[in-house]
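The full complex has more chains than appear here; those shown keep their coordinates.
Chain naming follows the written order as A and B, and within any one chain the residues start at number 1.
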């Protein structure tokens, strides 16, 4: 089994601990991004995965290569060149103080890359799954075109295609997102979304849900998933269900809809690092589906995986499939393993 | 609008994270103090604020100047000279283990300063508000006299005067505190106190309240505030209502009394750093009152501001007015802001 992920990868800079930006004299540097986070999840679970992106030819670009290689991602298709690597600054929140993310990603090597630089025919050769998110086509018109090239070739070669809607209002308007994403969705088999994406991108709303209220309405999610399937003929729709009690404590669950809704159990999480939580859900889901898990297993694995991600520093979900399965099977007591 | 704060500023030394003093091989150094913390709150909210103190002429004294300037406090009236900067050591508690503060502040430059060194007439020129706390007159007889000079001149020039009672039993006896503070209070318009100060300094007690029990009696607070107003003709009395569930979790609320009691909503806080929490309440309150907020708005702003302070490392409350307002208006879910 082999997978391909496509998207940006950025330098993440965050102050140490709970320091605010204005208190930071040093930043921890890591390299991550929505699709790269999924790629790392997949290799951690044992799936050979290639990442497709473009980073500068200088040493900071080399750090991206080192990072992907470190965790076992195939970097053969990472292009080198262009002006810069995107950066995002993360300030960790606590209790009533929310986390903050400042993006400095404009003009990155990947955003400026030409669609023709990506040799999708060879990239996909021998692969089974292609994953991208709504961030990639939002980066630039070039990247929107590159996504279209990719999904067409992926379908031509028979890969399963998954897409996490991941709407970013700093990158494009809802109108433009709706237009571009609507053109890509017909090639997508598995659609992943959080509670707001479907509304932001496609105007599809979960009724009776207020993301700030802490109350989530299961029926609303089913209705959203059903509408998505109706409009785009997805084989599956997966939705994350986050209840933000505070910046330190979240409830977390998920639903996989394949005609029928499959709800996971819900976890209450004391958060270590919340960034990358959604991506780890996608990673867990894709792994499960690639391994032939049924819908209930798949959603439980995806939610347990992303539950664990919230306890791990930085974006990558550095867990093994065994660790996820142990939690999914109910071992949530956190007892010391000697 | 312009404010003046007067008091000591010390070097704060705390071990990293939850290390106990005996485990500390390094200390994080910051510079803070009850009145300086208020000054930084005010400039963060956009109010021009001068700090009046005295620090040694050597480089450690210069660090104080740098720190105040960094956050925008006017340091024109900071005197240089004298023997030393006071120091306090802070050990962060967790769960059932309380935080500890060790003071090493005797013989500081400010404690030994002469009242005549402070040119109150010029200091207050063009200012609207003067704030000090019960710590300043407790430092030395000289400082008690300096406070008297200050409040008299402040009233002469028509400034509003606020005082946080802030009783420190390591600095003076209850008797001496009662005597000195009673002589200063007639010049004070807004009195700020926590649940114990009124009893310690003036013998005024909140009935039916046990600070260790976790139960707070609203009626008791109103009774204390009323007695304070009756005795000293304060225009307003503000009281913080802390319920210490553990060193890691506190409930936090406040009450502003202006003839009528105005209680804020209550927050349950997962604590990052509790030191400076009371000062951030004062800072929020003064800002609100200077901006003409009504009593309900003012107490909600003050409590939301100090709620956020508990999530921030070190004494200073590095938040903007917009961040406080967002929380005061009910957005406490801590969702990531991108």
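The rule is simple: a contact is a pair of C-beta atoms (placed from the backbone, for glycine too) under 8 Å apart; a residue touches a chain by one contact, two chains touch by 3 or more.
Please read all numbers here as calculations on a predicted model, not as lab measurements.
Sequence-identical chains in the complete complex of this entry number 6, based on the file rather than the 2 shown.
As a working rule, only the chains that are shown with their structure count from here on.
Of all residues in chain A, only 17-20, 22-23, 93-101, 103, 168, 170, 211-212, 214, 244-249, 274-275 touch chain B in the complex they form.
Considering their complex, residues 17, 267, 269-272, 304, 307-308, 310-314, 318-319, 323, 327, 331-338 of chain B touch chain A.
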